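Everything on this sheet refers to the single structure shown next.
One protein chain omitted, others in place.
And now, chain A:
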Amino acid sequence: MAQAFAAALTASLPAPAASPAPVAPTHEAIPPSMAKVIDIEAEIPLHTVQLDGMVVAKIIKHAREAPSTTAHGLLLGLDLDGTLEVSNSFPLPQHSGEDEDKSAKMIARYQGSMLRSLKEVQADDSVVGFYQAATLGAFFNQSLIDTQAIHQEKLRHGGIVVVHDLSQTARGNASFRAFRLTAAFLSAYKKSSFSTSSLINHRLTFSSILEEVPLKIRTNPLLSSFLGTLTKSCRSPLSDATPDGMTELALPPSFSMLDSGTTGVTRNLEQIIEAIDNYRTEEGNVAYLTRQIARERTRADNYVAKRKEESQARVAQGLAPLPEEDVTRLFKIPPEPSRLESMLLLGQIDGLAKSLAGTSSTGLVKMYGASASG
(Lines give C-alpha, C1' and ligand atoms only; values in the text may rest on other atoms or scores of the structure.)
Protein backbone atom coordinates (compact mmCIF):
# COMPACT_ATOMS: atom_id res chain seq x y z
CA MET A 1 0.00 0.00 0.00
CA ALA A 2 2.57 2.48 1.15
CA GLN A 3 4.76 1.67 -1.80
CA ALA A 4 1.90 2.05 -4.21
CA PHE A 5 1.03 5.46 -2.89
CA ALA A 6 4.63 6.52 -2.82
CA ALA A 7 5.26 5.31 -6.37
CA ALA A 8 2.22 7.16 -7.57
CA LEU A 9 3.56 10.33 -6.08
CA THR A 10 6.91 9.89 -7.75
CA ALA A 11 5.25 9.42 -11.09
CA SER A 12 3.11 12.50 -10.87
CA LEU A 13 5.21 15.04 -9.05
CA PRO A 14 6.78 17.70 -11.22
CA ALA A 15 10.56 17.75 -11.33
CA PRO A 16 11.92 20.26 -8.81
CA ALA A 17 13.18 22.49 -11.61
CA ALA A 18 9.68 22.99 -12.94
CA SER A 19 8.18 24.38 -9.75
CA PRO A 20 10.06 27.65 -9.07
CA ALA A 21 7.49 30.34 -8.47
CA PRO A 22 5.25 32.01 -10.99
CA VAL A 23 8.00 34.58 -11.48
CA ALA A 24 9.96 32.54 -13.98
CA PRO A 25 7.63 32.32 -16.99
CA THR A 26 6.67 35.98 -17.14
CA HIS A 27 10.27 37.25 -17.17
CA GLU A 28 9.30 40.42 -15.42
CA ALA A 29 11.94 41.98 -13.27
CA ILE A 30 11.34 41.29 -9.62
CA PRO A 31 10.63 44.61 -7.90
CA PRO A 32 13.44 45.53 -5.50
CA SER A 33 11.11 45.40 -2.52
CA MET A 34 10.43 41.74 -3.25
CA ALA A 35 13.92 40.76 -4.39
CA LYS A 36 14.91 39.71 -0.89
CA VAL A 37 11.88 37.56 -0.19
CA ILE A 38 11.41 35.71 -3.46
CA ASP A 39 14.00 33.02 -3.90
CA ILE A 40 13.91 31.24 -7.17
CA GLU A 41 16.66 28.85 -6.16
CA ALA A 42 14.88 27.87 -2.94
CA GLU A 43 17.76 29.12 -0.82
CA ILE A 44 15.87 30.63 2.09
CA PRO A 45 15.15 27.80 4.54
CA LEU A 46 11.58 27.33 5.71
CA HIS A 47 10.92 28.46 9.24
CA THR A 48 7.12 28.55 9.42
CA VAL A 49 4.16 26.91 7.80
CA GLN A 50 1.02 28.95 7.39
CA LEU A 51 -2.29 27.21 6.84
CA ASP A 52 -5.17 29.05 5.24
CA GLY A 53 -8.53 28.93 6.98
CA MET A 54 -10.09 27.10 4.08
CA VAL A 55 -7.44 24.38 4.25
CA VAL A 56 -8.12 23.94 7.95
CA ALA A 57 -11.82 23.44 7.29
CA LYS A 58 -11.19 21.12 4.34
CA ILE A 59 -8.81 18.88 6.26
CA ILE A 60 -11.15 18.62 9.25
CA LYS A 61 -14.09 17.73 7.02
CA HIS A 62 -12.16 15.13 5.03
CA ALA A 63 -10.66 13.55 8.13
CA ARG A 64 -14.04 13.21 9.79
CA GLU A 65 -15.84 11.83 6.77
CA ALA A 66 -13.21 9.43 5.49
CA PRO A 67 -14.10 5.77 6.04
CA SER A 68 -10.74 4.87 7.57
CA THR A 69 -8.82 6.94 10.09
CA THR A 70 -5.92 7.54 7.73
CA ALA A 71 -7.37 10.20 5.47
CA HIS A 72 -4.69 11.95 3.50
CA GLY A 73 -4.46 14.54 0.76
CA LEU A 74 -2.14 17.01 -0.86
CA LEU A 75 -1.33 20.57 0.18
CA LEU A 76 -0.88 23.28 -2.43
CA GLY A 77 0.70 26.67 -2.04
CA LEU A 78 3.82 28.78 -2.34
CA ASP A 79 6.69 29.80 -0.12
CA LEU A 80 7.61 33.40 0.51
CA ASP A 81 10.55 34.53 2.61
CA GLY A 82 10.82 31.32 4.57
CA THR A 83 7.10 31.00 5.22
CA LEU A 84 5.35 28.21 3.42
CA GLU A 85 1.87 29.46 2.67
CA VAL A 86 -0.54 26.60 2.18
CA SER A 87 -3.49 28.04 0.31
CA ASN A 88 -5.40 25.01 -0.88
CA SER A 89 -5.65 21.27 -0.48
CA PHE A 90 -7.49 18.35 -1.95
CA PRO A 91 -8.19 14.87 -0.65
CA LEU A 92 -6.72 11.79 -2.28
CA PRO A 93 -8.92 8.74 -2.81
CA GLN A 94 -8.43 5.83 -0.43
CA HIS A 95 -6.47 3.01 -1.98
CA SER A 96 -8.75 0.15 -2.66
CA GLY A 97 -7.14 -3.02 -1.40
CA GLU A 98 -6.68 -4.51 -4.88
CA ASP A 99 -3.75 -4.36 -7.26
CA GLU A 100 -1.02 -2.04 -5.96
CA ASP A 101 0.26 -1.08 -9.36
CA LYS A 102 -3.18 -0.23 -10.61
CA SER A 103 -4.14 1.89 -7.65
CA ALA A 104 -0.80 3.70 -7.86
CA LYS A 105 -1.53 4.62 -11.46
CA MET A 106 -5.04 5.64 -10.54
CA ILE A 107 -3.82 8.01 -7.85
CA ALA A 108 -1.22 9.51 -10.17
CA ARG A 109 -3.85 10.14 -12.82
CA TYR A 110 -6.25 11.56 -10.26
CA GLN A 111 -3.62 13.94 -8.96
CA GLY A 112 -2.56 15.09 -12.40
CA SER A 113 -6.02 15.95 -13.56
CA MET A 114 -6.96 17.58 -10.26
CA LEU A 115 -3.92 19.86 -10.49
CA ARG A 116 -4.78 20.75 -14.08
CA SER A 117 -8.37 21.52 -13.14
CA LEU A 118 -7.33 23.73 -10.24
CA LYS A 119 -4.91 25.64 -12.44
CA GLU A 120 -7.73 26.47 -14.82
CA VAL A 121 -9.62 28.35 -12.13
CA GLN A 122 -6.54 30.30 -10.94
CA ALA A 123 -5.98 28.24 -7.84
CA ASP A 124 -2.44 27.40 -6.72
CA ASP A 125 -1.24 24.22 -8.34
CA SER A 126 2.18 23.55 -6.88
CA VAL A 127 2.36 20.69 -4.41
CA VAL A 128 4.10 21.66 -1.18
CA GLY A 129 3.39 18.64 0.96
CA PHE A 130 0.59 16.44 2.20
CA TYR A 131 -1.67 16.07 5.19
CA GLN A 132 -2.52 13.03 7.22
CA ALA A 133 -5.18 12.44 9.81
CA ALA A 134 -4.36 10.56 13.00
CA THR A 135 -6.18 9.59 16.15
CA LEU A 136 -5.00 10.11 19.72
CA GLY A 137 -1.62 11.46 18.74
CA ALA A 138 -0.35 8.26 17.11
CA PHE A 139 0.77 9.45 13.71
CA PHE A 140 3.95 7.46 13.14
CA ASN A 141 3.49 4.98 10.38
CA GLN A 142 5.32 3.55 7.45
CA SER A 143 3.36 5.25 4.71
CA LEU A 144 3.79 8.70 6.27
CA ILE A 145 7.54 8.19 6.40
CA ASP A 146 7.72 6.78 2.85
CA THR A 147 5.68 9.57 1.32
CA GLN A 148 7.55 12.29 3.14
CA ALA A 149 10.90 10.76 2.15
CA ILE A 150 9.87 10.95 -1.50
CA HIS A 151 8.58 14.48 -1.11
CA GLN A 152 11.71 15.61 0.60
CA GLU A 153 13.71 14.65 -2.47
CA LYS A 154 11.29 15.81 -5.09
CA LEU A 155 9.66 18.97 -3.82
CA ARG A 156 11.03 22.44 -3.49
CA HIS A 157 12.13 22.88 0.13
CA GLY A 158 11.46 19.21 0.70
CA GLY A 159 7.79 19.67 1.44
CA ILE A 160 6.10 19.22 4.78
CA VAL A 161 3.54 16.92 6.30
CA VAL A 162 0.69 18.38 8.30
CA VAL A 163 -0.70 16.01 10.91
CA HIS A 164 -4.23 16.56 12.04
CA ASP A 165 -5.39 14.89 15.24
CA LEU A 166 -8.99 13.78 14.90
CA SER A 167 -9.72 12.84 18.48
CA GLN A 168 -8.25 16.00 19.92
CA THR A 169 -10.33 18.05 17.52
CA ALA A 170 -13.44 16.21 18.62
CA ARG A 171 -12.57 17.08 22.23
CA GLY A 172 -12.57 20.77 21.42
CA ASN A 173 -8.95 21.55 20.62
CA ALA A 174 -8.38 21.45 16.86
CA SER A 175 -4.84 20.26 16.45
CA PHE A 176 -2.57 20.75 13.46
CA ARG A 177 1.17 20.16 13.48
CA ALA A 178 3.72 20.37 10.68
CA PHE A 179 6.67 18.03 10.39
CA ARG A 180 9.71 17.27 8.29
CA LEU A 181 12.09 14.32 8.36
CA THR A 182 15.40 15.03 10.05
CA ALA A 183 18.64 14.88 8.08
CA ALA A 184 19.93 11.98 10.18
CA PHE A 185 16.86 9.87 9.51
CA LEU A 186 16.86 10.72 5.83
CA SER A 187 20.46 9.60 5.39
CA ALA A 188 19.69 6.30 7.13
CA TYR A 189 16.54 5.95 5.02
CA LYS A 190 18.43 6.50 1.77
CA LYS A 191 20.79 3.66 2.62
CA SER A 192 17.68 1.78 3.74
CA SER A 193 19.67 0.39 6.65
CA PHE A 194 18.06 0.43 10.04
CA SER A 195 20.35 -2.06 11.71
CA THR A 196 21.51 -1.44 15.24
CA SER A 197 24.85 -0.03 14.13
CA SER A 198 23.20 2.36 11.70
CA LEU A 199 20.85 3.57 14.42
CA ILE A 200 23.81 4.20 16.68
CA ASN A 201 25.72 6.06 13.95
CA HIS A 202 22.81 8.33 13.22
CA ARG A 203 21.74 8.60 16.87
CA LEU A 204 18.18 7.73 15.91
CA THR A 205 15.33 7.31 18.35
CA PHE A 206 11.67 7.80 17.56
CA SER A 207 11.85 11.39 18.69
CA SER A 208 14.54 12.23 16.16
CA ILE A 209 12.71 10.90 13.10
CA LEU A 210 10.64 14.00 12.56
CA GLU A 211 11.34 17.61 13.37
CA GLU A 212 8.46 19.92 14.00
CA VAL A 213 8.05 23.12 11.99
CA PRO A 214 6.12 25.95 13.68
CA LEU A 215 2.65 26.22 12.24
CA LYS A 216 0.34 29.19 12.05
CA ILE A 217 -3.26 29.46 10.98
CA ARG A 218 -4.27 32.49 8.97
CA THR A 219 -7.66 33.63 7.80
CA ASN A 220 -7.73 36.06 4.91
CA PRO A 221 -9.54 39.36 5.49
CA LEU A 222 -12.55 38.33 3.42
CA LEU A 223 -12.97 35.14 5.43
CA SER A 224 -12.47 37.05 8.67
CA SER A 225 -15.18 39.52 7.90
CA PHE A 226 -17.51 36.73 6.88
CA LEU A 227 -16.82 34.81 10.07
CA GLY A 228 -17.50 38.03 11.91
CA THR A 229 -20.94 38.10 10.36
CA LEU A 230 -21.58 34.51 11.36
CA THR A 231 -20.71 35.16 15.00
CA LYS A 232 -22.54 38.47 15.30
CA SER A 233 -25.69 38.05 17.34
CA CYS A 234 -29.01 39.54 16.43
CA ARG A 235 -32.14 39.30 18.51
CA SER A 236 -34.71 36.73 17.60
CA PRO A 237 -38.01 38.06 16.28
CA LEU A 238 -39.87 35.72 18.62
CA SER A 239 -40.71 37.38 21.90
CA ASP A 240 -41.16 34.22 23.97
CA ALA A 241 -37.97 32.46 22.92
CA THR A 242 -35.94 30.41 25.39
CA PRO A 243 -32.48 31.73 26.28
CA ASP A 244 -31.00 29.30 23.75
CA GLY A 245 -33.16 30.64 20.98
CA MET A 246 -33.13 34.21 22.16
CA THR A 247 -30.34 35.37 19.92
CA GLU A 248 -30.13 34.13 16.40
CA LEU A 249 -26.58 33.09 15.92
CA ALA A 250 -25.15 30.94 13.18
CA LEU A 251 -22.20 30.15 15.41
CA PRO A 252 -23.00 30.38 19.13
CA PRO A 253 -20.02 30.25 21.49
CA SER A 254 -19.07 26.75 22.52
CA PHE A 255 -18.01 25.45 25.90
CA SER A 256 -17.14 21.88 24.99
CA MET A 257 -13.79 22.36 26.72
CA LEU A 258 -15.61 22.44 30.06
CA ASP A 259 -17.08 18.98 29.62
CA SER A 260 -15.60 16.91 32.42
CA GLY A 261 -16.56 13.55 30.93
CA THR A 262 -13.80 11.01 30.54
CA THR A 263 -15.20 9.04 27.63
CA GLY A 264 -12.08 8.91 25.49
CA VAL A 265 -9.81 7.56 28.21
CA THR A 266 -10.87 3.92 27.92
CA ARG A 267 -10.27 3.85 24.19
CA ASN A 268 -6.97 5.59 24.61
CA LEU A 269 -5.87 2.97 27.16
CA GLU A 270 -6.98 0.16 24.88
CA GLN A 271 -4.98 1.60 22.03
CA ILE A 272 -1.90 1.88 24.20
CA ILE A 273 -2.23 -1.76 25.18
CA GLU A 274 -2.64 -2.75 21.54
CA ALA A 275 0.40 -0.74 20.51
CA ILE A 276 2.46 -2.28 23.28
CA ASP A 277 1.37 -5.75 22.19
CA ASN A 278 2.41 -4.96 18.63
CA TYR A 279 5.71 -3.71 19.90
CA ARG A 280 6.30 -6.89 21.89
CA THR A 281 5.57 -9.03 18.84
CA GLU A 282 7.97 -6.97 16.79
CA GLU A 283 10.63 -7.18 19.49
CA GLY A 284 10.10 -10.95 19.57
CA ASN A 285 10.71 -11.14 15.84
CA VAL A 286 13.86 -9.06 16.12
CA ALA A 287 15.14 -11.16 19.01
CA TYR A 288 14.45 -14.37 17.09
CA LEU A 289 16.32 -13.08 14.05
CA THR A 290 19.20 -11.91 16.23
CA ARG A 291 19.48 -15.34 17.84
CA GLN A 292 19.44 -16.98 14.44
CA ILE A 293 22.16 -14.70 13.20
CA ALA A 294 24.25 -15.45 16.26
CA ARG A 295 23.75 -19.22 15.79
CA GLU A 296 24.72 -19.15 12.13
CA ARG A 297 27.69 -17.00 12.89
CA THR A 298 29.02 -19.37 15.58
CA ARG A 299 28.62 -22.27 13.20
CA ALA A 300 30.50 -20.40 10.52
CA ASP A 301 33.21 -19.38 12.98
CA ASN A 302 33.61 -22.96 14.22
CA TYR A 303 33.89 -24.20 10.69
CA VAL A 304 36.53 -21.61 9.80
CA ALA A 305 38.50 -22.36 12.97
CA LYS A 306 38.39 -26.08 12.27
CA ARG A 307 39.58 -25.59 8.71
CA LYS A 308 42.38 -23.36 9.89
CA GLU A 309 43.48 -26.01 12.37
CA GLU A 310 43.44 -28.69 9.73
CA SER A 311 45.33 -26.49 7.36
CA GLN A 312 47.96 -25.77 10.03
CA ALA A 313 48.26 -29.47 10.74
CA ARG A 314 48.86 -30.10 7.03
CA VAL A 315 51.51 -27.39 6.90
CA ALA A 316 53.21 -28.97 9.89
CA GLN A 317 53.22 -32.28 8.05
CA GLY A 318 54.73 -30.57 5.05
CA LEU A 319 51.64 -30.74 2.87
CA ALA A 320 50.07 -27.89 0.91
CA PRO A 321 47.47 -25.94 2.99
CA LEU A 322 43.77 -26.33 2.21
CA PRO A 323 42.50 -23.92 -0.43
CA GLU A 324 40.66 -20.79 0.80
CA GLU A 325 36.91 -21.30 0.81
CA ASP A 326 34.07 -18.85 0.67
CA VAL A 327 32.40 -19.38 4.01
CA THR A 328 29.51 -17.05 3.25
CA ARG A 329 28.29 -19.44 0.59
CA LEU A 330 28.22 -22.37 2.95
CA PHE A 331 26.42 -20.60 5.76
CA LYS A 332 23.53 -18.33 5.10
CA ILE A 333 23.74 -15.56 7.65
CA PRO A 334 20.43 -13.71 7.49
CA PRO A 335 20.63 -9.91 7.11
CA GLU A 336 20.36 -7.93 10.30
CA PRO A 337 16.71 -7.11 11.09
CA SER A 338 15.45 -3.61 10.45
CA ARG A 339 14.64 -1.74 13.61
CA LEU A 340 12.50 0.84 11.83
CA GLU A 341 9.21 -0.89 12.56
CA SER A 342 9.86 -1.16 16.27
CA MET A 343 11.03 2.42 16.35
CA LEU A 344 7.81 3.59 14.71
CA LEU A 345 5.77 1.52 17.15
CA LEU A 346 7.58 3.12 20.06
CA GLY A 347 6.78 6.49 18.54
CA GLN A 348 3.13 5.50 18.40
CA ILE A 349 3.13 4.38 22.01
CA ASP A 350 4.71 7.66 23.03
CA GLY A 351 2.14 9.67 21.05
CA LEU A 352 -0.75 7.74 22.59
CA ALA A 353 0.60 8.07 26.10
CA LYS A 354 1.22 11.77 25.62
CA SER A 355 -2.35 12.38 24.55
CA LEU A 356 -3.60 10.29 27.47
CA ALA A 357 -1.48 12.29 29.89
CA GLY A 358 -2.87 15.48 28.37
CA THR A 359 -6.48 14.37 28.72
CA SER A 360 -6.11 13.17 32.27
CA SER A 361 -4.26 16.23 33.48
CA THR A 362 -6.88 18.63 32.13
CA GLY A 363 -9.48 16.23 33.56
CA LEU A 364 -7.94 16.69 36.99
CA VAL A 365 -8.08 20.46 36.67
CA LYS A 366 -11.72 20.30 35.61
CA MET A 367 -12.60 18.00 38.52
CA TYR A 368 -11.04 20.29 41.10
CA GLY A 369 -12.74 23.22 39.40
CA ALA A 370 -16.12 21.50 39.64
CA SER A 371 -15.68 20.50 43.28
CA ALA A 372 -14.55 23.99 44.28
CA SER A 373 -17.69 25.48 42.83
CA GLY A 374 -19.92 22.82 44.35
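FYI, a residue touches a chain if its C-beta (ideal position, glycine included) is under 8 Å from a C-beta of that chain, and two chains touch if they have at least 3 such contacts; residues count from 1.
The definition used in the following text is that contacts and distances are computed from a predicted model.
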Answer for the undisplayed chain, UniProt naming, from "Ribonuclease P protein subunit p14", "Eukaryotic translation initiation factor 3 subunit F", "DNA replication complex GINS protein SLD5" or "Dynein light chain", is "Eukaryotic translation initiation factor 3 subunit F"
Residue touching the undisplayed chain, where the options are A:217, A:305 or A:330: A:217
Using the document's definition of touch, tell me which of A:47, A:297, A:314 or A:354 contacts the absent chain. A:354
Tell me which residue among A:183, A:269, A:315 or A:330 touches the hidden chain in the full complex. A:269
List the chain A residues touching the unshown chain? 50, 52-54, 56-58, 60-62, 64-65, 87-88, 91-93, 110, 113-114, 117, 120-123, 166, 168-177, 196-197, 199-200, 203-207, 214-231, 242-243, 248, 250-251, 253-258, 262, 265, 269, 272, 276, 339, 342-343, 346, 349-350, 352-354, 356-367, 369-371, 373-374
